[in-house]
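Removed: one protein chain of the complex. Kept in place: all other protein chains.
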Amino acid sequence: MDLHLIAAQLLNGVALGAILALVALGLTIVFGLLGFVNFAHGAIFTAGAYGGWVIYTKTGSFVIGIVAALATAFVLGIVIERLLIRSYYNRPPEDQILVTFGLAIVIVEAIRGIFTGQTQTFETPSWGNGVLNVAGIFYPQYRLEVIAVVAVTLLAIYLLIYKTKIGLIVRAGIDDPLVVSLLGINVKRTFMFVFAMGAALAGLAGVFDSPLLAVNPDMGTDVLVQSFVVIVIGGVGSFGGAIVGGLIAGEIISLATAFIPDYSQALLYVAMAFVLIVRPQGLFGVVGRS
Amino acid sequence: MADSRRTFLTTSLGAAGALAASGFPFPRVSLAADDSLFLGLLCDQTGSYSADGEDLQKGYELAIEELNAGTGVMGKVLGGKKGVLGKKVTYKIADTQTKPDPAVQRATEFITQDKATMFTGGVSTAEVIAMEKIAQQNKVLFMTGASGSNDTTGKDCQRYAFRSQCDAYMVSKALAPVLAAKLGKKRRAVYLVPDYSYGHSLADSMKEFTEKEGWTTVAQVVAPFPTSDYSSYLTNIANANADTFVNIEFGNDGVSSTKQAAQFGVLKKMQLVVPNISTYFADGVGAEIMAGVYGTLPWSFRLQERYPMAKMFVESFTKKFGIRPRWTAQIAYDQIAIWADACYRAKSIASADVIKVLEEGHPIELSLGKVYYRAGDHQQVRPVPIVLGKKPEAMQGKDDFFDILEVVPGESVMQPLNLTGCTLPPV
Partner (left out) sequence: MIARPWRLTHPRTALAVMAVFLAAFPTLMSLLGGDVTLASRVLILATFGLGVDLIFGFTGLLSFGQAAFYGTGGFVAGYLMLQHIVPNTLLALAIGTVAAALCGVVIGALSLRQVGVYFAMLTLAFGELFFFLENSPLRAFTGGESGLPGVPRATIPLGFTTIDCTSAIGTYAFIAVIYFLGYLLMRRIIASPFGRVLRAILENPERAAASGHDTLRYKLVAFTIAAAYAGMAGGLLGVFQGYMPPDAFGIDTSGEIIVVTVIGGAGTLIGPLVGAFVWIYLQHALQNVSAIAGIWKLILGLIFVGLITGFRRGIVGGVTALLRARRKRTA
């Protein structure tokens, strides 16, 4: 066994896992805190990518593109929550799944209608070009930068949720909305904010992933399904679970491609099924959160 | 809650209704009538091969326009006659999405609803093989679009289908000796292969002929078709002990895999060989990467320096579309020309009659010189241009990416009939 190859694939798995973790985090926050599963998460990922692409091609600045992606996704999240999701909190899970599934179709087809189904090129930003030597492994600079940015983002979200007053209100609002509203805090607005934040994370992941994937209306489908795998493995509603689950999923994809390529994609779903059967709450999840 | 729900309900249903009403579906009128005939065109307008599909579509459109007007190359081939046997040619274009299922569905509709005389198109071998079977089942002639797998005129050959593009065997047999001469005989190659018929076919043929020249095949890395992120595969490739990277990927996949290969430093370590270069490959990866890359193109506008018909084709195409044609356009155009000529010879547009004439193999002078179809497997006998990517400074025009090193005659590289595995079913 070539150690060098294994090390390279491990690093690759971290890069893949970083994006997955970011997407999964948005999903798990919404699911864990709102009890709501958002099948439109992949569509929002795509919307963010397109928002970023439009602005990036117009301005030539990737950073402004990132801001545009965040804004697109955040606004989209607010609009969806306000107009539609809000009336679904007390409906059965099947309805929630179906409506977000339908929303996903609407969003993706609207994008396809506006931008056509053609794949759009998204150039790697100039500060991302090049290859870095990481302990003897040659790896694209951009992917390493993505790992770094994702890590920073995850840290920021963590601090926001667990170390700030806003985060405290959000967490309390989910645990006990009645008490929180009695304290004079607007629970509805809190829910909307959380949903929009989850959406923003998806949009951010979308714009980061665009130089690596092809920008087309269907780019979010695979990501959505893979992020389901991540939150199942990591545990629904768990912050750490999204990260660990993302890394595990990334490594499964990467190592499987290296050694058993024929089964590389199937293996991810085998892992997901296995966890769901044997330990449905995932590695870090809490049993009983429905 | 109920109010906002009702409002949402009414607005969304209203929006949907308005959209639907704006496109009230009128009964489908068949375009085939007594003084016209209908051709069904299947082009990949979306999906991985959409750029090639767009070029293909333009080729068809020009061909049918000139066929009806009796001008251009078409006019030369048919002696200025307009239309086909007095009938105007009408057509519709369907998007196959670079997937076989939509291709099959739309092709079937062209046959059953529009009463197509002939249908043509498809850029991926998966689509083409599926459509070949539809042609055979419905007994309607199908001229393939782009398809490079040996199987298309090999184990999947059909009486009612004819294939124009040079197959993997021809490409490899023509390219390998040139590679050995220019790059040396003791090279170590690693392959990136899309996981379907075309990919495996071309990889196997390249392996066969390069190994005959003395090369070693270090590894074949197989990726699903389509794929967008090649990082895991390229990590394997970068760590393979090789000095030559043979990229079999095509279309958008070809472009993204090559760009990512550059990002992974693979192209710094290894010589890139692209045995079959898709139409907009060079535009996608850029001239910097393309420089010094060896490969084949089924046709290039540079061939207008050799073939007068190519010059005429390039001129009318550029006049109509403002850009020069690529090789899928050439396949589209020349195929319609050969078909129309066969109809005149057969004095009939019925598929069975036209097939008989095509099998007679009359060479027709077109953009690659004289070409004709081989009766045994319906593979077109045509030369294979070997190309080398130009340095950016040497380009004369933003689509002038290649120098033509050699044009290998078709007869010398055809796969022997007994090896193709083709048994043509009866008419």
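We call the chains A and B, going by the order they appear; numbering starts again at 1 in every chain.
Just so we're on the same page, a residue touches a chain if its C-beta (ideal position, glycine included) is under 8 Å from a C-beta of that chain, and two chains touch if they have at least 3 such contacts.
What you see is a predicted model; the values in this text were computed from it and never measured.
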item	value
Residues from subunit A at the interface with the omitted partner, ascending	31, 37, 84, 87, 92-99, 101-103, 105-106, 109-110, 112-113, 116-117, 221, 225, 228-229, 232, 261-263, 265-266, 269-270, 272-273, 276-277, 280, 290
Footprint left on subunit B by the chain that the document does not show	5-6, 8-9, 12-13, 15-16, 19-20, 22-23, 25-28, 92, 99-101, 104-105, 108-109, 112-113, 125-126, 129-130, 132-134, 136-137, 156, 195-197, 224-225
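Definition applied: only the chains that are shown with their structure count from here on.
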item	value
Inter-chain centre distance, subunit A versus subunit B - centres from mean C-alpha coordinates, in Å	38
Subunit B residues touching subunit A - in the complex, by the definition given at the top	1, 4-5, 8, 45-48, 50, 97, 221-224, 228-229, 231-233, 235-236, 238-239, 252, 256, 260, 263-265, 268, 284
Of subunit A, residues touching subunit B in the complex	2, 4-5, 8-9, 12, 15-16, 83-84, 86-87, 116-119, 121, 124, 129, 131, 138-140, 142-143, 212-214, 219, 253-254, 257-258, 261-262, 264-265
